[in-house]
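What you see is the complex with one protein chain gone and the rest in place.
Per-chain numbering from 1; labels A and B assigned in written order.
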Amino acid sequence: MKQITIISGKGGTGKTTLSSSFAKMAKDHIAVDCDVDAANLHIMLSPSIKEKNDFIGGEIAVVSDDCISCGRCEELCRFDAIRDSTGDIIIDPLKCEGCGVCREVCPADAIELKSGRQGQYFVSDTGFCPMVHARLDPGAENSGLLVARIRNIAEDIAVKENKKAIIIDGAPGIGCPVIASLNGVDFALIVTEPTLSGINDFKKAHEVTKFFDITAFACINKSDINSQNCKIIKDYCRENDLELLGEIPYDGKVPKALSRKEFIIDFPESPAGGKIINLWEIIEKKLYD
Amino acid sequence: MIISVASGKGGTGKTSVAVSLARSLEYCQFLDFDVEAPNARFFLKPEIKNEEKVSIKQPYFLQETGADFSRCAEFCHYNAVAYVKNKVVFFPELCHGCGGCLLVGPPESVREKDVLVGKVLKGKSEPGIDFLMGDLIPGSLRTISVQSRLEDYISKREKVIIDCPPGTSCTMVTAVKNSDFCILVTEPTPFGLNDLEISLEVLKNLSIHSAVIINRDGVGDSCVEDYCNKNNVKILEKIPDDIKIAKAYSNGTSIPEIYPEWKKRFLAIIDIIEKDVK
Partner (left out) sequence: MIVVVSSTGNEITASIDPRFGRCAYYIAYDLEKDTFKAVENTSRNATGGAGIQAAQAVADMDADAVITTNIGPNAFRVLEAAGIKVYSGTTGTVSQAIEDLKKGSLGTAKSPNVGEKFGMGQGPGRGGMN
């Protein structure tokens, strides 16, 4: 059983377009949407939810009325989460990282660490495959933790149902949720576009895969919008031993199809549709060999 | 007045709009809070004058003293410290730098050192844009630490534009929470709409006024516009899906530089926001 995560660094390069297409074409597999704070994969795969669970995240410090306002907690908080406001100690839940230092030093035992619901996660059926996905509550923390939770569940299902592959739609950026979506996978597919922003973030995403020792491949989406930048990407791939698996041209039919929740691969005569099918054939060999 | 530019979905045009606003204002402060993937510099092309390191303090353990470090392992909420057979096993990638080890560990046997997680860069873009950005070291998880340092520099005097990271979780919240108003940039597709709804809820919870800019208008359908009209969400502007804008973007050129008549339109957006903030 092998796992592949689709990441990009920069948002909007086509991760979900690709992962939904792969989820449709693959066999004996599970799809996981690890972009938990702006989950989109379900829009394409239309899952029917079989199981729903609350996600209880990490802990946050809460101060009680026993507080004597000595200010010791404020002195020691490394995250700027504690403020003395006219004699009242206030802990900012947005900044608190639940480390427990304030609770440890409080002379009045007035601080507790409490965890609360930070989101929900779901096990669903899409008609193509089981799907594990989640929704982080707006503004919540611990997105990396939630990603780890749904990865764990997907692996449980894969073991139980003897699945051959897990296809993971990653989040943009290079932070906790992205790293949690890469943990222990066999391959990362980095999707980029030939823009200055795209190139910059592509290199960062590649650095992350190198840092965590994940085998990475690249593909260029909207490849024909800037041939100079496209060449820069190809040169980078060559110089850094990064295998470029495909180039998908800009295709105005793609956003239109996505808007109608149609798969572009169902129109193989479309330039992008054909290329995505080719791309999957290459990846399929690597995943299932 | 502090204006943040955000979007739930990535790639909708936050940076494109943020830099266009800055270029139209010509004199303002611009902060790139997307410290994991900061891109505004390719458009504003600042002359960087100053680089400031962002570090956290992480423990190291003087094991040769033979002291008992089990309290450190018990205390750590992130499992960054294990203590087995009188040996400390430390995991710097998991450590948040909370100082707990120093606090509960054997006195004199736990020390701390600075560990670099990123940097803050400051500079100037023509004609009078004060430019700041954060840059996280790939592999580090301390996005928040770099953003927090950037927060210290938000101006109270100038007009401020903040370019936010995508998403709706803690990194986006850190970027928007200091602003007086948030512009949500979205694309007219079900994906754009899905993430717009989540973003609007975040801003409502933070009590920050917001409005929408639809980017690449024409590329999808009317679902976003219909939603906004139905829910009393103001649409500030619609930027058309235009190959010239896309090509310019790919080369780091902003909209008012390609279409000078758009400078007026971006300034009009600032006017509307100013009136709302008052």
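In this text, a residue touches a chain if its C-beta (ideal position, glycine included) is under 8 Å from a C-beta of that chain, and two chains touch if they have at least 3 such contacts.
This is a predicted model, so every value here is computed, not measured.
Here one chain is not drawn; of A:32, A:61, A:179 or A:283, the residue touching it is A:179.
Set against the missing chain, the residues B:94, B:116 or B:243 yield one that touches it, B:94. Panel shows subunit A; residues 1-3, 57-59, 141-145, 147-149, 152, 155, 158-159, 175-176, 179-180, 183-186, 211-214 of it touch the chain omitted from the view.
Touch with the hidden chain on the side of subunit B covers residues 73, 77-80, 82-85, 87, 89, 91-94, 96, 139, 141-142.
Convention: only the chains that are shown with their structure count from here on.
Averaging Cα coordinates per chain places subunit A and subunit B 17 Å apart. Interface residues of subunit B facing subunit A in the complex, by the touch rule stated above, are 8-12, 15, 34, 36-37, 39, 42, 56-57, 75, 77-78, 96-100, 103-104, 136, 138-139, 141, 143-144, 148, 165-174, 177, 187-191, 194-195, 198-199, 201-202, 205-206, 216, 219-221, 223, 246-247, 249-252. Only residues 8-13, 16, 36-40, 43, 58-59, 76, 78-80, 94-95, 97-101, 104-105, 136, 138-141, 143-144, 171-177, 179, 193-198, 200-201, 204, 207-208, 211-212, 225-226, 229, 252, 255-256, 258-261 of subunit A touch subunit B when the two sit together in their complex.
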